[in-house]
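Here the complex is missing a single protein chain, while all its other protein chains stay put.
Labels run A and B following the written order; every chain starts at residue 1.
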Amino acid sequence: MKLNKILISLVTLIFIVGFGFPAGAEKINVGALNDMTGATSDVGKDYALGIAEAIHYVNDTGGINGKEIKLYQFDYGYRVPEALTKYNLFKRLNCVAVLGWGTGDTEALSPTVTKDKMPYVSASYSGHLTDPKKTPYNLFFATDYSSNARAAITAWYDKKWPQHEDYGKRKPRFACCYMFASPYCSAPIKAVKDQAEILGFEIGSDQDVSLFAVDTKSQILALKKFSPDLVWHGNTVMSVSATLRDAYALDLGAAHIINNWGFDENLPRLAGEAAEGAMGVAPVAFFGEDVPGMDKVVEYAKKYNPGVALEKRLIHTVQAWTNVLGLAEAMRRADKAGGLDGENILKKGFETMQGYDEIGLGMPPVTITPTDQRISGKVSIYEWKDGEFSLVENVDLESRWPKKWENEWMGW
Amino acid sequence: MSTTFLPCGDYHENYRQDHAWWQTKLIKAKMILLLGILFVYIPLFADSYYISVCNQIGYTVLGTLGVQLLIGFCGQLTLGHAAFLAVGAYTSTLLVLEFPWPGFLVDWGLSYPISIFLAAVVAGLWSVLFGLPSAKVKGFYLILTTMAAQFITVDFVITQYVSQIGGRGQAFSLPPGTIKVGPWVIDSDVKVYLMMLVLVVICITGMLNLIRSRVGRAWIAIRDNDISAEVMGINVVKYKLFAFFVAGFIGGLAGAFWISNLAAVSPEHFPWFWSLWLVGVILIGGVGSIHGAVFGSIFMVVVMELLQLAVIPLADTYPKLLMDFLFIKEAAFGLAICVFLIFEPNGLAYRWWQVKNYFNLWPFSY
Partner (left out) sequence: MDLFLMTLTTGIMVGGIYALVALGWVLIYKCSGVLNLAMGEMTLIGAYVCLSFYTAGVPFLLSLLFSLIIGLILGVIVERVFLDRLIGEPVLTVIMVTVGLSFFFKGIIELIWGTDTRVFTPPVFPLKPLHIGPLIIGQVYLWSFVAAIILLCLFVAFFQYTRWGLAMQATADDEMAALSLGVSARFVYATAWAIAFMAAGVGGTLLGNINGLNISVGYLGLLVLPAVVLGGLNSVPGAIVGGIVIGVLQNLSGAYLDQFVPGGIKEIAPFAFMAIFLLFKPYGLWGWERIERV
């Protein structure tokens, strides 16, 4: 009986505490969805830590015109159903904006988010979220996946193909490895193949590599029949490193271009010698690089998460900072110009950013217009060689293909 | 029904009373009070959070009814039921979003209710397809074939093919306002709740009637000893397949109903974990009775919600602590299932039955 009494009082306590949301003075609620335990947790954990630290920074430097941001951060394990329930929770908590994560749930939520007029700044840089006619409330502060992929294949074509022994004798061969069923992985595929055709590649069939894959031998063996010169990797670091290792073990002999969530400081640790020469997209500066603003990132990483070694922090922390700083600036502008409702944040906040470059952290200047939500057309492609990341090329898609950039390439 | 003894002093005088659903005036009064609370009081006075919890309970009840039918009443072990919910949900979504309905149906708001029915039929047929092995295998092997059904349906057919129809990628978006039943747009928790209640009442009534009928008796015979049942002249294969059909039908109803509560449908809503969850729910609630399905659902959903609420204060501290809590939650859940099954193998319905009979037979409940 005593045990029952204890249990009942504990349950009631949890109930009360759970429902007692602190009513702070003048707090702005922002929701954050992160993946710390799911399919993309290898990159999601670092991003989640970055979000929390960046919000602390924003609050420490004046908040939103004096008002503090209260962050409701949840792990949803890359499962769309959890994302949906958490979104409903955010609405119930009166959040003015959401910092999202995965492509699947972001794209699934985008019609709802548009109806609710809820600004949604995601870690998904999917090209499908860049058209303000379809998804006005979905934004992000990085170059989108499709542009990234186009830039990556262009950089290899510009800098590496001329050094190949078969240059000039035949078309280079190109194939993609990614998880077919994942919207994040398949987002840039159409665009990268379009770019391959523009540049004159011969395109082979795609290989399905799961985000969880630890064994990709059969996919590599199937690729060997086509013997590609260049392979695009659409997954996160875990499975990309497995693919690289298998490609090395089976002597595939192709160069690799990797999307930004598969290319970070962990890749050489996991793939070992197989990662030598791999190229990839880096939308911001790597963690600890000497660029404006990085000192604050490192300082806050040390301050708020001393348990995680600084050498283990990744570029994704920096990506989190750029999203948070961008959102904070938009909210500040909207707050000055009338109020923090969704439409205001979009029109008087985001859409007033023309050539905004105060974020630093290795980002190109941000330009958001009512007709184009791609922040920039400049993408940096790096390469892992001799123990460090070195820049291969900064591809300016907008000036090389201005007509296509403006008229054809947005939104996919 | 037959597990409950009538209150002391009550007796029947004719068959009609004996067959009645609500056998005494007291029971009638209690049931009408219950229906009143469910249909009137809760929608009017409860906070929308509680209503959403009730919706979750209703969805679980509909899901577990099918599993209870197969495992508890027919003895077919099934570990892949989420696949049929998925079939129902996706059929209904595709019908609502992509099918060119004639104008008047859309205007009268009949497209969704018709799609629910069609989705349930499709799910039932799909269930029969994967129930075919039950004609030859049983026990553990049947578990494996139903598991195969789960993986093949959700992880393969739906994820790779059905999801790619029309839109791009994994999920079909259902922004608020897409679903209409008659003149009402389903865009709030209360409306979903009322729809859920109607469906749950219909399904429970239907199931109870089936169990009381010849079909139900055949199922129970198959469950208890299928060789004897066959010897007695029951067409075992036919009734097994019919059980799969009805279970799939109810599962399809559950899935099709659930999409009205979601902003998007993705195959991740129906993982293998959900199949295991449904079986766990009926084991905790009590195998072999509708009460078991309902009690199990209420208990499990409430417990999970309490655990989720306990997480919110923790969200203030660092994400790392939050992450650890999630793992602890998973381990605790596994441990809880083991403990429950070891110490309370007959489930909650058994306890309920004991308590109820104590009061019914009082003062002679010894």
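As a convention for this text, a residue touches a chain if its C-beta (ideal position, glycine included) is under 8 Å from a C-beta of that chain, and two chains touch if they have at least 3 such contacts.
Please read all numbers here as calculations on a predicted model, not as lab measurements.
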List the neighbours, among the chains on screen, of the chain that has been left out. A, B
Only one of B:F5, B:Y141, B:W184 or B:F359 touches the unshown chain, namely B:Y141
Going by the contact rule already stated, which one of A:D215, A:E299 or A:D341 would touch the omitted chain in the full complex? A:D215
Just the residue numbers, please: which parts of chain A touch the chain that's not shown? 36-37, 41-42, 45, 180-181, 205-208, 210, 212, 214-219, 221-222, 224-225, 238, 241-242, 245-246, 248-251, 269-270, 272-274
Residues in chain B touching the chain absent from view: 71, 77, 133, 136-137, 139-141, 143-145, 147-149, 151-152, 155-156, 159-160, 225, 227-228, 231, 276, 279-280, 283, 287, 324, 327-338, 341-342, 345
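To be clear about the criterion, only the chains that are shown with their structure count from here on.
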Chain centres from averaged Cα atoms put chain A and chain B apart, in whole Å, by 38
So, in the complex, the side of chain A touching chain B is made of residues 11, 14-15, 17-19, 21, 34, 36-37, 45, 48-49, 52, 72-75, 77, 79-81, 84, 87-88, 92, 103-105, 107-112, 114-115, 128, 180-183, 186-187, 304-305, 307-308
Touching chain A in the complex, chain B uses residues 48-49, 52, 159-160, 163, 168-173, 175-177, 262-264, 266, 268-269, 306, 309-310, 312-313, 315, 318-320, 322-323, 326-327
